[in-house]
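With one protein chain withheld, the remaining protein chains of the complex are depicted in position.
By written order: A and B. Residues from 1 in each chain.
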Amino acid sequence: MKLQEIATLLGSRVPKDAADVEIRRISSLQSARGDDISFMVSDKHSAAALQSEAAAILVPRDTAIEGKVCLEVGDPYLAYARVALLFEDRSPEFGSGVHPGAIIDETAEVASTACIGPGTVIGAGCRIGEDTVIDARCVLERGVTIGRECRVHSGATIRRDVVVGDRVILQANAVIGSEGFANARDGARFVRIPCFGTVIIEDDVEIGAGTTIDRGNFEPTIIRRGARLDNLIHIAHNVEIGEDAALAAQVGISGSTKVGNRVLIGGQAGFVGHIRIGDDTFVGAKAGISKSVDPRSKITGYPARDLMKMRRIEAAQQELPAMVKELRRIRAEIKKLQQMSS
Amino acid sequence: MKLQEIATLLGSRVPKDAADVEIRRISSLQSARGDDISFMVSDKHSAAALQSEAAAILVPRDTAIEGKVCLEVGDPYLAYARVALLFEDRSPEFGSGVHPGAIIDETAEVASTACIGPGTVIGAGCRIGEDTVIDARCVLERGVTIGRECRVHSGATIRRDVVVGDRVILQANAVIGSEGFANARDGARFVRIPCFGTVIIEDDVEIGAGTTIDRGNFEPTIIRRGARLDNLIHIAHNVEIGEDAALAAQVGISGSTKVGNRVLIGGQAGFVGHIRIGDDTFVGAKAGISKSVDPRSKITGYPARDLMKMRRIEAAQQELPAMVKELRRIRAEIKKLQQMSS
Partner (left out) sequence: MKLQEIATLLGSRVPKDAADVEIRRISSLQSARGDDISFMVSDKHSAAALQSEAAAILVPRDTAIEGKVCLEVGDPYLAYARVALLFEDRSPEFGSGVHPGAIIDETAEVASTACIGPGTVIGAGCRIGEDTVIDARCVLERGVTIGRECRVHSGATIRRDVVVGDRVILQANAVIGSEGFANARDGARFVRIPCFGTVIIEDDVEIGAGTTIDRGNFEPTIIRRGARLDNLIHIAHNVEIGEDAALAAQVGISGSTKVGNRVLIGGQAGFVGHIRIGDDTFVGAKAGISKSVDPRSKITGYPARDLMKMRRIEAAQQELPAMVKELRRIRAEIKKLQQMSS
């Protein structure tokens, strides 16, 4: 790909004579070779940029690196993402079309441009959209609908009647549509409550490896457009995850909790059921959230509190053992003062 | 199904003229249509009940909702569970009988009424009981025994010699019988300790999606009758989970710990090895438990403490930053008092 094409995509300008430079890869400053493009997020990395062998470097506006071909962009990290997508190999892992080792029910509708890998099982009434790639050994139970340009990585399981939008990525061994964890009690024994709902995964959602998303009781569990879920996350029945929300690995969200749009959640955080997390909220890693929070909150800790307040509490905790001793000393000195003044 | 049949099952009475009403589904008050039955757990939901389109509503004893057909029951939530089970579709995902895409060792004994889905692999010497359904792409390694009326969801892996009782549900991608995490040290290097035990899953147990249960060293790991495990739980080697215990998602239990009967454990709680959790204990979400506890304990926090004590500690933590300042002020004032009195 010519450097000029990349510059045009980014709305940037190519320095003189560099328009025809052939770019074959994107790489970090350190690992770049002579036909790579690289990126410098900020001035902090200017030493690495000077030494990089990259043919061209994406840099912040009004930045020059001596002896280097630079493309100025508003946000070099975003530009990196965009250029990286140009060079990504998204070809199916096991060849194009339907692999003879796939097991597809005759009532399933698979678009002519879709790819189905070996060992993958597709149930009755499933519909698979154009240009969607399903790799090896996945399961789509009966009645699953998947849109176009999706990628379902090897080993993912999509249970019955789940609805998946367009351009969705489901990573290896993810489970979508498992039964919710709901039980009534009959004396000491549990009586299982079956789930009649499903899961809806909207467009442009990405779900990490090993993540499990339970189906809803009556209403569906919903992951809204553009949300990002990392690995080994647990989403219980009837949860909603808002648009463009991002959940780091091993987060757990209990039943019926609603997470707002653009909420960011750190790894291993946990949420009780039936609460609401307002839009644009930030939740720290390992936080335990047991109450609803307003939009634009910043919370962390367990029990979760305002971020700055929690930082002050954490700082004060350091002094706790000394405080215990100081309190004892003070008690003794007061006693003495009281005796003196009595 | 006639309303009279449902009432009979629940030991409830049908109002006049409603015995022959045909019920086709169960649903929430909000989403119910004209041929659904619904349920009202308490008076809090009486407004929703009034507006519901449900043909009939399960209600607490001595409750009437104007203009609605009500079935009075002792516990509407339990009644909901029971009625929901009547309407659940438990048919196999990939048709009845043994799918031609299943790979079954010739020495395995599969009951004539069992269903085996496509891509599922069943090893030598396995025994599958009557009316058990195994969906797509599961693995049963050699020597696995499964009882009757079980459901093994797509993608589950049951490793060798594991014993599963009757009416057990294993959800998608669960792993039963993985190797325990046990290592000796030879200087800096680890020497793996192989596991000779197995896993026993007793009757009526339910295991969540992606949950992993390790096999025992010599004695088996045991999940006792009626226990409920949610998704992405880790159960280490030689653990025992008591009857009718319930573990929420992402709980982790280290080797040889014994969890009593009817213990309830909140999500993301973690337990060290070789401890005993007494019967009927409640463990809060995210708790970290490093000591044995008596029956009927209520504990939470990390390190885990008595629930009420922990609540008081958490409340006091809020005041910590102010306490630090107050202590400094007091110190200064005492100094002044001491100077005055000297």
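Details
Rule of thumb we're sticking to: a residue touches a chain if its C-beta (ideal position, glycine included) is under 8 Å from a C-beta of that chain, and two chains touch if they have at least 3 such contacts.
Computed from a prediction, not measured in an experiment: that's the story for all the values here.
Touch with the chain that is not drawn comes from one residue among B:Glu5, B:Asp43, B:Asp294 or B:Glu333, which is B:Glu333.
Only one residue in the set A:His45, A:Arg142, A:Arg228 or A:Arg305 touches the chain that does not appear here, and it is A:Arg228. Although one chain is not displayed, its contacts with chain A can still be listed: residues 25-28, 31, 75, 77-78, 80-82, 84-85, 87-88, 93-95, 99, 101, 117-119, 135-137, 153-155, 169, 171-173, 204, 206, 208-210, 226, 228, 230-232, 243-244, 246, 248-250, 261-262, 267-268, 285-286, 302, 314, 317-318, 320-321, 323-324, 327, 330-331, 334, 337-338, 341. Annotation for chain B: contacts to the undisplayed chain at residues 103, 105, 119, 121, 123-124, 137, 139, 141-142, 155, 157, 159-160, 173, 175, 178-179, 181, 183-186, 188-194, 196, 210, 212, 214, 217-219, 232, 234, 236, 250, 252, 254, 268, 270, 272, 288, 290, 302-303, 305, 309, 312-313, 315-317, 319-320, 323, 326-327, 330, 333-334, 337, 340-341.
Following the convention adopted for this analysis, only the chains that are shown with their structure count from here on.
Averaged C-alpha coordinates put the centre of chain A at 26 Å from the centre of chain B.
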